[in-house]
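Up next, subunit A:
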Amino acid sequence: MDYSLSRFLYTLLGLFIVMNWGMLMSSTMRRIIARVSGRIGIPWYQPWIDLIKLYSLRSQITHGTMFYLGPVFRLMGGVGLFLFMPMIYGSAYFMNYSFSGDLILILYFQFFGMLGMALGAGEGGQPYSAIGISRGLSQFTTIEVPMTLAVISLAIQYDTLSITEIVKAQQGSIANWTLFTNPFATIAAMLSLLGAFGHSPFNLVKAPNEIPIGPPTEYHGTFLGVLRTNGAILHVTEAALFMNLFFGGATSWLELILKTFFIYFWSVFVGVVFPRFRIEQSVRWFLKWPTLIGIISILIWM
Partner candidate 1 sequence: MKQLVEIIQNHFPINDIDLRKKSLAFISIHQNQAIPLLEWLKTTHGYKAFVLLTAVDWIEENRFQLTYLISNPDNFTELGVRVFIDREKAEMVSAHHLWKSIWVYQRELKEMFGINFPNSPRVNESFILEGWDTIPPYRRDFDTKQYSEETYFPRPGRSTNDPAKHMKSKLYPKD
Partner candidate 2 sequence: MKKDFDKDALSDMYKDKFLAPENEIRFVNAPDGSIIEVNPLDDYFCQERPKELKPRKGVVEKFLNWARAESLWVLGFGTGCGSIEIPPLSTPRFDMYRFGVQMRATPRQSNVFIISGYLSVKTLKRAIRSYEQMPSPKYIIALGSCTINGGMYWDSYNTINRLDHYLPVDVYIAGCMPRPEALLAGFGKLKELIKEGKAEKANEYIQNLDWYKANQKKIIKDWNMPDYNW
């Protein structure tokens, strides 16, 4: 693998683009949600202003070392996911640090941020954080089941654990996309995506009106700024993961922006239609249909 300085700088540039696109995407989605309920919604530049404000607060308090490390771990999860994800297929600059076994590593990094957040929010001492964390971990564990089944199905189908190889196999025509060659795995993964993005009906972790904000209840200022930066990166990168695995990858930034937008829009589309699930309902739901479809997708390729 190439560890030169230029490669590093290009990766940073990619990270910058992804972060800004993530913020623009989140404000666009919030505007879409607002339009559905008949409002105008926030200005498109609101996430950047919020971020400037959060980083410029004058007084901040801490609850201890883990309280500092929580957002850092969360950011690690997002950035780590980005580092090992080939963003643009065929580009010499934006393949990042992907290697032959990156699919396994990325599955791990998805969980990593959540665990770091659990430690940090636990140190905050706020009971709502603890409730949010326990809900978040139990829900995320069940999200991972159909997701992993779909990934295993893909590994059997393409006989590789490298995302680049999987994208390579889907090039040529739309008919080569995993969406058409392995529809069951795609369905299982797209259903688990609903939970991963945390929109309604699976937004009980942050539960805006019920337990105040969930895990980040005690986080403010720079801590919250780091968490929000990570959120922007994570959303685009996870959408890019699904794009790479099931929708043929991207050969240019424009293609990446379009495809991640529609993948993210899928979870928003479901979110504005359905109300919130309770935690035991969402856990049962993930362990029922998406898991069943995931198992079918493996059985087909056995």
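FYI, a contact is a pair of C-beta atoms (placed from the backbone, for glycine too) under 8 Å apart; a residue touches a chain by one contact, two chains touch by 3 or more; residues count from 1.
Candidates were picked such that all candidates are chains of the complex that A comes from, given by their letters.
Note that the structure is a prediction, hence the values are computed from the model and not measured.
A.B. asks: With subunit A shown on its own, which candidate in 1 or 2 touches it within the complex?
C.D. replies: 2
A.B. asks: For the complex, give me every residue of subunit A touching candidate 2.
C.D. replies: 34, 37-43, 46, 49-50, 52-53, 56-61, 208-209, 212-213, 216-221, 224
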